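All protein chains of the complex are present and in place, except for one that has been dropped.
Let's look at chain A:
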Amino acid sequence: MTKERRKLITSALRAAMLWPHTWTGVALGGLLMLIFFMGSLAVFASEIDRWMMPATRIGAVETGPVSLDRAAVPLVEAIAAGRAVRDWYVQLPNERRPVMAFRVRTDSGNAAGMATADGRLLAPVGTLGAGSFFYPLHYSLLLKAGFVGYWIVCFVSVAMLAGLISGVIIHARIFKDFFTFRSWGQIRRSLLDLHNLAGVLILPFHLMITFTGIVIILPIVLPAGVHALYDGDVQRFYDDALGNYSRPRSGISAPLAPLDPMVAEARRLWGGGEPAVVFVYNAGDAASVVRINRDTGDRISLDIQPVFFDGTSGALLNYRRPGPMVATHHVLSGLHFAAFEHWPLRWLYFLSGLAGCVLIGTGMLYWMEKRRVAHGRKPGIGWGSVAALACGSTTGLLIATLSMLAANRLLPAGVPSRELAEVGVFFLAWIGSAIQAAVRTRSDPPWSAHCAAVALLAGSCAVLNWITTGEHPLRAVALADWPVLGVDVALALTALAAWHVSRRLACRQTPDLSTLMKVTDHG
């Protein structure tokens, strides 16, 4: 430690940082855990989707480039099922999702569908999957109205940034204690060590992922500049920044021009690259607009380079490159999305995200163990609430997620609104495990019982995949179906680890208060 550093971080500053660090963690730890865990799952959303949608496990695309006019356009009417189509888009097949995914907005509600690359419509998948449930839960808590979810997630994220910075200040001996881990010592000590280890080792990732997460929706949650220069019209800002193009319906019907030449022209403008999403706005209207987004798998930046065409003539309407700062914004967003094709980095994102969960979880546990000393054997209602919250947001969240996966394999295809039934199972399991945690928390939350439930659920999910789809690990290896094999292996590892932890916890002696009292620490 240099002299300057010592001056900068005084003991008074460290003491002042302890309060916000502690209480943001205790108050917002549960939400942060949800956001970090679902974000970690979202890294592998495509792979979890293959597991949850067996009909889409159809191997790599071998039909060559998709002809939109032959394979995609005829399906839109079928998906709309007789209703008048307003707008639609199709996500084209890629390495991780071998099917086309359609969203169609009609006069009376939205419709979705999936089809093979050669244009064969698949039966409804009957699930939201990771891409439409775990992932939106990560960034909006599924509260779309008025961007309420965005606001909450961003507020919690700023608190996370403040928590990280204050954590570094509190733990100023950061380089000395870098790799200290004393697992054989007191539980409180090892919790603190694990907290510090997860916090210090992965600190750059945590700072990056939290900051860039807010950056993505910054114009929505900090619209000060938009108010200053765009009179508060966020849509106009986005149109200007991203080079968008839009116009109202004309009311005159007109057929859609061929899409394939537009895709070819977009490719030429990009100078290579693959199309990822094709949008048709004002479908069937003389004022229809076609938008083609570029796939960003070959770059960090989330610059989708949208190209806009006139839907009836096929003429180019708009293609504009962003300025340097907007391009920087795209790179920062891309760092968060990790949409690039890079498997080792994807695993690093996933594991670092889980390390974030460890950081948050051990922080809450450390608080509980420390408070236990202050409260004595009879914990108060505050302690009990935090304990139940910690349990419900860690093991309870795992139970809910695994219950949804199990329901995904168990619910018959004919159940009405099957995808909502799965979501119902998720929330019921979560609420149930949180209530159980609240009721059963005496000197400790029911960690052991929860871990046993996690182990049983994870194990049965892997077995259920085998029974209901016939795809056991050996067959997955033979088919080179790595996504499904990966999810199954992750489930099996989760089951083993959770069972081991559950046994260990069940055999653990309840710590004697007198020994707890004797322990000193530097926190």
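FYI, a contact is a pair of C-beta atoms (placed from the backbone, for glycine too) under 8 Å apart; a residue touches a chain by one contact, two chains touch by 3 or more; residues count from 1.
Note that contacts and distances are computed from a predicted model.
Asks: Absent chain per UniProt: "3-oxoacyl-ACP synthase", "ABC transporter permease subunit", "Iron uptake protein" or "ATPase"?
Replies: From the choices "3-oxoacyl-ACP synthase", "ABC transporter permease subunit", "Iron uptake protein" or "ATPase", the unshown chain carries the UniProt name "Iron uptake protein".
Asks: Of A:88, A:102, A:237 or A:366, which residue touches the hidden chain?
Replies: Residue touching the chain left out of view: A:237.
Asks: Among A:74, A:204, A:258 or A:323, exactly one should touch the missing chain; which is it?
Replies: Result: among the candidates, A:323 touches the missing chain.
Asks: Which of A:58, A:152, A:165 or A:208 touches the chain that is not shown?
Replies: Checking each option in A:58, A:152, A:165 or A:208, the one touching the absent chain turns out to be A:165.
Asks: One chain isn't shown here. Among A:211, A:270, A:319 or A:482, which residue touches it?
Replies: Candidates A:211, A:270, A:319 or A:482; residue touching the omitted chain: A:211.
Asks: Could you list which residues of chain A touch the chain missing from the display?
Replies: Contact residues on chain A toward the absent chain are 13, 15-20, 22, 155, 158, 161-162, 165-166, 169, 211, 214-215, 218-219, 222, 224-230, 237, 240-241, 322-326, 328-329, 332, 371, 374-375, 380.
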